[in-house]
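Have a look at the structure below, then the notes.
For this view, one protein chain was removed and the others were kept in their places.
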Amino acid sequence: MTPEEIKNKIQTALPGTALKWVRDTLLIENPQDLPKVANFLKTSEEFRFDYLSSVTGADYLQYLEAVYHLYSMEKKTGPFVLRARVGRDQARIPSLVPLYRGAEYQEREAYDTYGIIFENHPDLRRIFMWEGFEGFPMRKDYVQEDSEILEASDIEWLEKHQVQVPEGMKKRAEELKKQGRRAVAERPGQPEPQ
Amino acid sequence: MIFGSGVLRSMLITLKNFFTSYFKGPEEGGIFTVEYPETRLPEKERFRNFPFLVYDRNPENLRCVACDICAKECPPKCIYIVREFDKEGRPLKRPAVFDIDFTVCMNCGICEEACPFDAIYMDHEFEIAGPERQSRLLYHKDDLLKSNEYFHKIRPTDATAIDQQRREAEEKKKAAAEAAAKAKQPD
Amino acid sequence: MEKIFSARDPSALNTETLEINFGPQHPSTHGVFRMNIVCDGETVVSLKPVMGYLHRNHEQIAENMSYAASMPYTDRLDYFNSMSNNFGYSLAVEKLANIEVPERAQYIRVIMAELTRLVNHVSVIGFLLNDLGAFFTPVLYAFREREKILDIFEEVSGARMMCNYFRFGGVKYEIQPHILQRIKEIVKKFPKFLEEFEALLSKNEILCMRCQNVGVLPKELAVSASITGPMLRASGVDYDIRKVDKYSIYGRFKFRIPLGEKGDVYDRYYVRILEMHESLKILDQALKDIPATGELVSKKMAPFLKSPRNFKPPVGEAYGRVEAPKGELGFYVVSDGTPQPWRYHVRAPSFINLTILEDMCLGHKIADVIVILGSVDIVLGEVDH
Partner (left out) sequence: MAFTENLSSVDGGLKSELGKKGIVVATLNELYNWGRRSSIWPMQFGLACCAIEMIATACARYDIARFGAELFRPSPRQSDLMIVAGTVTKKMAPQVVRLYNQMAEPKYVITMGACSIAGGPFIDGYNVLRGIDRYIPIDVHLPGCPPRPEALLYGLMELQRKIDGQTIEKTEWYQKGLKREYPVPECGPHGLIPKFNPEVWAPREVDHRKERYGEPVLIGKKDKAPNLDAPVAARPAATSASSASQPSAS
């Protein structure tokens, strides 16, 4: 079956869905259509994509993307790749957990690392990082902390626990606090030697 | 079958193993323990642990030319090289500083693969441990230097092949130089 | 006195569920895995896995280094089977850059991957039996065999566990005839060990009672929850990527796929034993057919062995998957034409196999949770990647 035929089939079954081929994959232009399309692919006699192999997020700077790899265990065909794109600020994609249980942890992972919110997910919490962690570390604009410079909150905590803190470290933390900055990891100022 | 015969059977097998392990060699599934500090397993030639630097003849004559390729290819970035400069500030083909942080090194062997000058190889030495981390486990150039003979000792096949290659390359170079000199002479 | 009387009347008894925090430091969780279990008496009412205690940011690190430099990191994903992890990753990149693999390298890859399967299954069964109360004896037997195979790995690749042996378009080192001979010997002797290992506990009444009808995973749920590997096949679904995709040269070998009937812990245990027999068959055929000489790395990729940073696949994406011992191991790689991948994602089998842990454990006693977890066969490096 050529891609065009598959696309036509989906569009005749589900009128009103905007689809587009990206390489060999099917981009669903309105993410809200995703469960509809997936449901069609899963239940239709022709495709029977009953096995959701992988769900993953990706950051393309202008937008975030969720990529789904579908296979058919019954017909032993695949992969059929779906993708949905959302803006960075309102990253909301309907969850596929009601259709595929296997999406549960993978969607949580995509939420944890990319901040894509999956609507109707039964239990959307961070999976790898702890609750209270700020930021989404796999996004390309995430900045890591500098782990060797103590900050004001560290000093405060250490003093609460009666730990002696050297004066130099205290001074540095105060300076940072005055400037209103965090101690973040930066590349060195000068270029790499040689 | 009587209930409990399976349990008995398991116990018989363990008992059999218990006794046979005394009388059989390691190949038949018998005595297997290597009493480490006294006896050792035969060293595998390709075994890789931490990198070392090879020198020919004397430590002054090391193969490394401070090209920085291994440092750039190193996946966890544990190699730091600073090139040596002579008094006039011209760069020399040797490192002034060559540090490898053994607390970061992951023993992958990519430095060995990437080095175009056959200068860095993976060592067999694994008895490295100590209470001090910051001074003891940051290896400097002097700690890393080992002779070509040592390399021959631990990895004879590789070392011989590499020596052969180097000799051929040198001869080629010589021949090319001679040819160039000859080509110049008629002028 | 009043208290005792009321306690004897169960209806008057004020009962509460008990919440148990299980892990992350616990000898039976196979690493730093944690579960929040709610119990009614000893029966599990709810179970929530908590992971991330070994989240080592493999994806983030891989997105910031060259393609070849991620290879040693894949070893550390599922640290029992570094060879099959390498296999999956190299398949993905080969697909991305359209690289052919020479014949001899293909055979070596299959041999290594199947040896890894033996290592994994034998140690997993050892740990499972350990969890069941057969304290350490099966592990000792399993590790005895494992050490023999690890010796081969060490001789071939240079490291016992973190082999870093595969390269894009081939493998790193030549495999000498005497090593092939030793692999042949191991393959010849392995069935005898397997027989003994199987006889050790397979028919043991205590084992049967604790494993049969425990943690049943129905077929439909297994498919919908994306379960793969021996777990899926124990539930009776005939799906093995070696047969379906016929990746590498698996299409040439004759082997069968063992299937379970019920999908309980015993089936999962037994499917693994049967799979080892099939692996031995593949090894037998591969060792017979392997060409005596041939190039190890395809010509196209040979220059990049020396300078991995110059390897720049064209813009595009690829998803490569292999049948790792734990299930489907997939690598999703997006290239932007630079030496570093733009996106690198691991589809870790044991991470996704944990999805239905709660469903399998509900209604069982708390001691069965450990057995069920053992039969899922998780490795935390892969779960948390």
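Each chain gets a letter, A, B and C, in the order it is written, and its residues are counted from 1.
The working rule: a residue touches a chain if its C-beta (ideal position, glycine included) is under 8 Å from a C-beta of that chain, and two chains touch if they have at least 3 such contacts.
Predicted model only: the values in this text are computed from it and were never measured.
Shown chains touched by the undisplayed chain in the intact complex: A, B, C.
Among C:18, C:209, C:315 or C:362, only C:315 touches the chain left out of the display. For the options C:83, C:97, C:128 or C:200, the residue in contact with the chain missing from this view is C:97. Within the whole complex, the absent chain has one touching residue among C:133, C:251 or C:337, and that is C:337. In the full complex, chain A touches the omitted chain through residues 22-23, 59-62, 128-130, 132-135, 137, 140-151, 153-155, 157-158, 161, 163-166, 169, 182, 184-188, 192-193. Within the entire complex, the positions of chain B that touch the omitted partner chain are 32-37, 40-41, 49-50, 65, 67, 69, 75-78, 80, 91, 93, 99, 101-107, 116-117, 126-134, 136-137. Listed for chain C, the residues touching the missing chain in the whole complex are 24-27, 31-32, 52-58, 60-61, 64-65, 72-73, 76, 79-80, 97-99, 139-140, 143-144, 146-147, 160-162, 300, 303-304, 306-307, 310-317, 334-338, 340, 342, 380-381.
Here is the rule we use: only the chains that are shown with their structure count from here on.
Once the centre of each chain is set as its mean CA position, chain B and chain C turn out to be 30 Å apart. Rounded to whole angstrom, the centroid-to-centroid distance between chain A and chain C, based on C-alpha atoms, equals 25 Å. Remark: chain A and chain B have CA centroids separated by 40 Å (rounded to whole angstrom). Within chain B, no positions touching two or more other chains are listed. Counting partner chains per residue, chain A shows two or more touched chains at no residue at all. Against chain B, the residues of chain C that register as touching in their complex are 65-66, 68-73, 134, 137, 141, 144, 147, 151, 154-159, 162, 164, 172-173, 193, 196, 199-201, 203-208, 305-309.
Contact residues on chain B toward chain C in their complex (touch as defined above): 3-4, 6-7, 9-10, 13-14, 17, 29, 32, 44-48, 69, 72-73, 75, 106-110, 113-114, 116, 122. Looking at the complex, you find that chain A touches chain C at residues 23, 25, 50-54, 56, 58-59, 67, 69, 73, 76, 79, 81, 99-106, 109, 113, 126-130, 137-138.
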